[in-house]
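A protein chain is absent from this complex, but the other protein chains hold their places.
Chain lettering (A and B) follows the sequence in which the chains are written, and residue indices restart at 1 in each chain.
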Amino acid sequence: MNLFTQSIYSGLTSGAVYALLAMGLVIAFRTTRVVNLAHGESYAVAGLVIAMLDRAGLPLALALGSGVLIAMAYLWAMDRVLLRPRSSWPVASLILITLGMAFLTRGVLLVVAGVDPLSFPRLVAGPPLRWAGGILPRQALLLIVTSIVAAVAVAVFLGRTRFGRQLRATAEHPDAAQLMGVNVAATRAAAFLLAGGLGGLAAALLVPLVPVDFQTGLGMTLRGFIAAALAGMVPGAAVLCGFILGLFEAFVTSYGGALASDPVVFVVLIVAALWRSRSIRFEGRARA
Amino acid sequence: MKTRKRLGALLAQTAWVVAIGSGVPAAWAADPINIGMIAPTTGVMATVGQRQLATAQWWEGEVNGKGGIKGRPVRLIHCNDEANPEKAVSCVRDLLARGSVLLINSSVTGPIRATMPLIRNGPVMVTPSPNVMPEPSSYVFQTSPSDMDLTRALVEYLHRSKVDSIGVIAATDASGELGVNTVKTLLPASSIKFHLARIDLRATDASIQLAQVAKSDVRLIYSTYSGGGAATVVKSFNNLGLEQPLVVSYANLSDQFIALIRNDMPRRLLGLGLKGVVPELLADPAERERVAYFARAWQQAKGDSIDQLNLNALTLVDTIEAILRNGPDTADAAAVKAWLEKTPVRSFQTLRFSPQSHIGMNESHAAILEYKGGRWVPAPPVQ
Partner (left out) sequence: MSVSARPVVTVVVLSLLAVASPWAGVPGWTLSVATVAAFTALALLGLNLVFGVLGMLAFGQAAFVALPGYVAGMLEVAGLPTLAAVLAGIVVTVLVAALVARIFVHLPGTYFAVGTLGFSFVVEGLARAFPEWTGGASGLVFATGRDIGPLAWYALSVSALLAGLVLWHLTVRTDRDRRLRTVRHDELAAAVIGIDVATVKVRMFTLSSLFCAVAGVGLAYYVGVLVPEGAGVNRSLEYVGTLLLGGAGSMLGPIVGAALVQWLFVVAGYGKQFELLLYGAAFLGAVLYARHGLVGLAAPIWRRFVEPSDSGRVKPAAHAGGVGPTPSPSMVPSVASSVAQGAVTAGTQPAMSEALRVERVSKRFGGVQALHEVSFSVCHGEVFALVGPNGAGKSTLFNVICGVEPPSAGQVLLEGERIDTLPIHERASRIGRAFQVARLVPGLSVLENVVTRLDQIARDLPEGMRRAAALRQLEQFGLQGLAMHDVGVLAAGQHKLVDLARAAVGSPRVVLLDEPAVGLTADELDHLRRLLMELRASGCAVVVVEHNIAFVSSVADRGVVLDGGALIAAGDFATIIREPRVLEAYFGVLS
C-alpha cells in the first residue's frame, strides 16, 4: 500500500465528516452566536440510534431515516427548550448550557446504548476501490461525494433563497432582523434542524466504516469546531477547512505517528484561533 | 485512630448485612474472608473486566455453596477502576480499608503498575496481565505467560509458517508501549522483520496505521491492542479489504470481543491464547477435566460458553483459593508470599511461581489459535 495515497483517502474520509459537522456548527452559531458544544452529540445520537434500530431488525433505510430525523429533533429541541428562552443570557452561560447538554446526552447514551462501540451495515457493498496504491471503501467515496454535494446545496440555499438571506440577517443583527419582519424563531428552528440533519447524515455514512460509542460526540464537536474556527465561522469556508483538517490530521498521523497527532493538531488550532481573532475583541461588540 | 477502626468495623458490618442479602448463606456466624477485586467494568477495557468479574463472582458463589473455606464464607468486594490508574489506586486504598486480605487485579497494565507501590508490604495481589512482570521481591503474582512468552509463541508460529516479515499495530497506552518493547527485542533476534505503527486509544479509524504496516512483503499483521477499542483495527482491516491473517492480542480472545467484530471478520482471525481455550491441546487429562468441569458449571450458571478471560480469572481465583485452603494465615503477608513461591497452584494448568519469578505460566502454556466456525481451534500455518 502507498502511504501517501492512503493518507489522502483517509484524510478525505474524515475530512468529509468534519466538513458536515463544521457546516452545521457554523449555521447554528450564526443564528445564535453560541458555539454549540453539544453539536457533535447529534452525530453520536444518530449513529447509535441507527445501530440500535438496525439490531432490532428494522429495515436499514428506515433506521437511517429515523436516526437522521432524531438527530434533527435533538438539536432543534435543545434550542427550543434550553437556548431560545434564554437568548438574553450572556453567551458564556449559553455555552455552558450546551456543555451541560453534551454531558447529559453522553450519560443517556451510555445507559441506553452501553459502552461498546456500535455499527451498522453499509449502504454500498462490494470490494473497496484500489487507486494509485491506496484503498478506498465504496462507502467512503459515497461519504465524500455526499459531503461535497451537501456543502454546495447548503451554500446555494444560504446564498440564493429567502431563508438564507434571513439567516444571515438574523446572524448580523437579530433585533434588526426581527424589525425587518424576519421570523427569528423560525430561522433558529430551521438552522438547528439543518445542523442536526448534517450531523445525522455524517453519522449515517461514516458509522458503517468507523463505529460510534457514547463518547464519540465530544471529539466530533471539537474537530467540527476547529474546522469552523479556521474558517472564521463562514459556512462555505468551513467545508473547505473540514477537508483540510482531515487531510492534515491524516498526514500528521502518517508521517509523525499517532502520538504526534493531538499535540500538533491542537497547536495548529491555537495558532489558528489567535490568527483568526486578532481583530476581534470584546466579542465583537466594539464594532457595533 | 480508634474511631477509624470502629468506623471500619461498622462499615464491615453494614457490608456484611448487605452481603447476606446477596448470596452468602445467612446461617454462618463466622466472619467472611474479604477478597478485594479491581476490574474495569466500564470504559474501554470493559470487555476485559466484566467477564473476569463475573467469573470471580461465580467462584464466590461456588465456594460459599460448598461451605466456604475453613468454615468461613468468602466475600468478594469489587471496585471498578475504569482502567484508570488514578482510580485503581483509590480502589486499592478503599479495598484495603475495607479489610481485604488478598487482592485480585483484573485491570490492564497502567492501572496495575500504579497500584503496585501501595502493597509494598503486602497483602498478596494476583493479576492475569501478561504485561505485568512483577519483581520477585514484590507481593504481586502474575498468573499468565508474560508478553515475551506469548510473543515467543507467535515467533514459533511465524517460523513454522516461514513468515519473515510482519506488520505490528500497537496502541498508545501502557500495553502498547510494552508490546512495542517486546517486539523490538524479540523479532530482530528471531530474524523477523516488522513494520510498526501506533494507534491512539480514542482513534476510530486505523486505515493509516494499516497502510503503514501492510507492505507488500507483509504476510501477517499482529495487533497488540487490548480491549474493545481494538475493534477499530479489525473494522479498518475489513474496510481496506486486507487479505493477510490478523493476530489479535491475548486480552482480545473473548466472546465479547468477537461479538463486537462479528460483522467485520477478517479472512483469518488468529489470537495469542492459552492452551486451555482449546482443551485438546492440554496434555494432562486432569487439566482437561478441570476445564471441562468449569465449562459445564459456567454453562449451567450463565447459559454461556467460557472464553479465555474466564480462564484467566479462573487462574486468579484458584490461586486465591489455594492460599486460603492450604497456605498460611493471610495476616502474615510475607509467609503467604513465601508459600506461593514454593507451592505449585493447581488450576486448569499448573502455575509455578518461584523466589526468582512471580510469573506463573510460560511459553509452553500458550498457543496461536484461530477463530473458525464459532470457536477457537489450533491455527494451521500461514499459506
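Simple rule for what comes next: a contact is a pair of C-beta atoms (placed from the backbone, for glycine too) under 8 Å apart; a residue touches a chain by one contact, two chains touch by 3 or more.
Keep in mind the model is a prediction, meaning the values are calculated, not measured.
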Handout entry: Sole contact to the chain not displayed, among B:Ile69, B:Val89, B:Met133 or B:Ala297
Key = B:Val89
Completion exercise
Contacting the left-out chain: of A:Leu58, A:Leu99 or A:Ala185, that is A:Leu99
Problem - Chain not shown, touching residues in subunit A - result: 35, 82, 90-93, 95-97, 99-108, 110-111, 114-115, 218, 222, 225-226, 229, 259-263, 265-267, 269-270, 273-274, 276-278, 280-288
Completion exercise
Absent-chain interface residues of subunit B come out as 3-4, 7, 10-11, 14, 41-42, 78-80, 82, 84-86, 89-90, 93-94, 97, 109-110, 113-114, 116-118, 171-174, 176-177, 201
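Quick note on the criterion: only the chains that are shown with their structure count from here on.
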Exercise for the section: Return the distance between the CA-based centres of subunit A and subunit B, expressed in whole Å. Expected result: 39
Fill in the blank from the handout: Per the touch rule above, subunit B residues touching subunit A in the complex are 42-43, 46-47, 172, 197-200, 202-205, 207-212, 214-215, 228-229, 231-232, 235-236, 239-241, 256, 260, 263-264
Handout entry: Of subunit A, residues touching subunit B in the complex
Key = 1-3, 6-7, 9-10, 13-14, 115-117, 119, 121, 127-128, 134-135, 137, 139-140, 209-212, 216, 219, 250, 253-254, 257-259, 261-262
